[in-house]
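To start, I am sharing the structure in question, which I have written as structure tokens.
What you see is the complex with one protein chain gone and the rest in place.
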Amino acid sequence: MDKLLVSPSPHLHTKTSTKSLMRDVVIALLPAVVVSVLFYGWSELLVLGVSVASCVLLEYLITRYMLKKPCTVGDYSAVVTGILLALNLPATTPWWVVFIGAVVAIGVAKMTFGGLGQNLFNPAIVGRVFLLISFPTYMTDWTRPQGFVGGGLDALSGATPLGLAKEGGVAAIESLDYMDMLFYNIGGSAGELSALALIAGFIYLLARRVIRPYITLSILATVAIFSGIFWAINPAEYTDPAFNLLTGGLLLGSIFMATDYVTSPMSNWGGVIFGVGIGIITMLIRYFGAYPEGVSFAILIMNSVVPLINKVCHAKKYGRA
Amino acid sequence: MTQTIIWTIAILTILGAALAVVLYVVAEKFKVEEDPRIDEVEKVLPGANCGGCGQAGCRAFAQHCVESSPNLDSCFCPVGGNEGMQKVAAVLGVEVAAKEPQVAVVRCNGTCENRPRINEYGGYQSCRVKATLYSGDTGCSFGCLGCGDCVAACQFGAISMDPATGLPVVDEEKCTACGACVKACPKAIIELRNKGRRNMRVFVSCVNKDKGGVARKACKAACIGCGKCAKVCPFDAITVENNVAYIDFTKCKLCKKCVAECPTGAIHAVNFPVIKPKPAAEAPAQPVEKKEE
Partner (left out) sequence: MMKTFSIGGIHPSDSKISKDCKIEVLPVPSKVFISVAQHLGAPATPIVKAGDQVKVGQVIAEPAGFISAYVHSSVSGTVKSVGPRKDLAGNNMTHIEIDVEGDEWVEGVDLTDTLVTAIPEDNKAILEKIKMCGVVGLGGATFPAHVKLCPPPGKKADCLILNGAECEPYLTSDYRIMLERSKEIVVGAAIMKQVLGGCPAVIGIEENKPEAIKAMTAAVAELQASAKGYEGISVMTLKKKYPQGGEKQLIDAVMGRQVKSMGLPIDVGAVVQNVATSLAVYEAVQKNIPLITNVMTITGDCLPMEKQHNYKFRIGMPLSYIAEYAGGIPEAAAKVISGGPMMGKAIANMDATTVKGSSSLLYLTAEQTVRGVESACIRCGKCAEACPMGLEPFLLQKYARNGMMDELEENAVQDCIECGCCLYSCPANIPLLDIIRLAKGDVIKIIRGRGQR
């Protein structure tokens, strides 16, 4: 001991850091990543690789040379964005499209607002929506590339369940087996493949206290109730709740994207309002909109309301009932 | 085609005219009656909104001037200085007495050498936070804490920390004597002193109220309150209170007798012309700031 260290209390600090939180999110995403690579093979690996590499590189370059701020690459936040972006794209997306998505996600959605902690919208979703609007052909090409396992997976090739429902109504999806969808057989973006893998990630995040369950559960509950009501009224016209919960990017979005710290409300009640909003907008788009899927749009729209929600919803204070 | 253009122009014109009427009516109706002289005074102010005058900003100061006119004794804009106040007086058509220009002076010479660190501070880098926690990382509980609250408070970029000494340095060219740093310093080390003839000043660069031995032990450059300076001063400008000497800048005639007398070198004379290597002509002689800069 040389000189006494003096600082204000508290003198202890949690071991949790921004880095460890982000690393936990990456770990939680691993089941979904593994499943998607197993079933979509080399092309998915390419999408993932390009996405993560370009997100990290761009973050490094921009913080270092444009913002001249301390570099935030070490905290894994760019890795999370990269993985999420890749999981939100079809496995067949060409590498240069993925790169453009990364530029928009990191460059536009994150860094123009001032970097980590400042962005209004979820970077990965902004990237995905930008690509969806700019390159609709690539973004809705649901042909399934050859994976490392499961050759007989192409039962649904050509369209997502939600796409089928949009085109052909409830009749078109009658042949779908929900058990299949739960395990590995949801057509669509790479990360939507297995509901179970995503749920495993959710449980990990909850167990590690990385996220609170309010946002995710309120989205899922809203979707279930909303579609339940419509389905109960007219089962021939509207798809059923289980179908709506398992298909599309709902699980991926509600577990990993809507719960993004930066772009979601701080308080628990705020989270519930946020989640209900996402659920309703998602179902409105699915039932009545032009697109078959609306989770991304719903999250983006609700992202923009977050500052307002934060202003209204505060934590319950001691002694101020 | 032509019709489209005509219609477009017509609609825009009508819209424009209608809105102009609305704006005019609203502006008239909700007009706030204000002394027009406030605007005029504000125009001649520097517009720094530094608060150095004690008001919330330049507009508030302008209002204060108008309200207290014709007696402007309570109004002084340190940024604009006497010149600026003459302008204000001219606008208001009154007289104002000139004030001595001032400058911020850091009264601590506890450099890393003079005042060894005896512990290490590991909290938020703010003098205020540090001051509420404890006496500081040296043996001196009165001296500069070195976290730079004064630097952050200065609107004019006139204060910077010298990494070699760990003390703030005032750029006399940029300092407007607004007093923001004086308020920011939790240890009340910074003082506004008259600039003095040709910027020459003599001051005690220490505020340590501890007894001589204690003060000296903590810092080699501390004022030990021995009173030698007060005895030697021919103008009664120096007082020793609470073991620390203070030079009244209104009485000091810059004779520098005290500087030679001080056993610890706590009294600083700055901006005096260098005598040894042939006097550098006239003009604002190169500052020979002791320790500073």
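For clarity, chains are labelled A and B in written order, and residue numbers in each chain start from 1.
One rule holds in what follows: a residue touches a chain if its C-beta (ideal position, glycine included) is under 8 Å from a C-beta of that chain, and two chains touch if they have at least 3 such contacts.
Since the structure is predicted, the reported quantities are computational estimates derived from the model, not experimental observations.
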Selected residue (touches chain absent from view) among B:133, B:151 or B:232: B:133
Residues belonging to subunit A that touch the chain removed from view: 1, 4-14, 16-18, 20-21, 70, 72, 75, 77, 115-118, 212, 261-262, 266-267, 314-321
Residues belonging to subunit B that touch the chain removed from view: 118-119, 122-124, 126, 128-129, 132-137, 139, 141, 210
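We adopt the following convention: only the chains that are shown with their structure count from here on.
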Rounded Å distance between subunit A and subunit B, as computed from the means of their C-alpha atoms: 53
Subunit A residues touching subunit B - in the complex, by the definition given at the top: 3-8
Footprint of subunit A on subunit B - complex, ascending: 117-124, 129, 133-134, 137
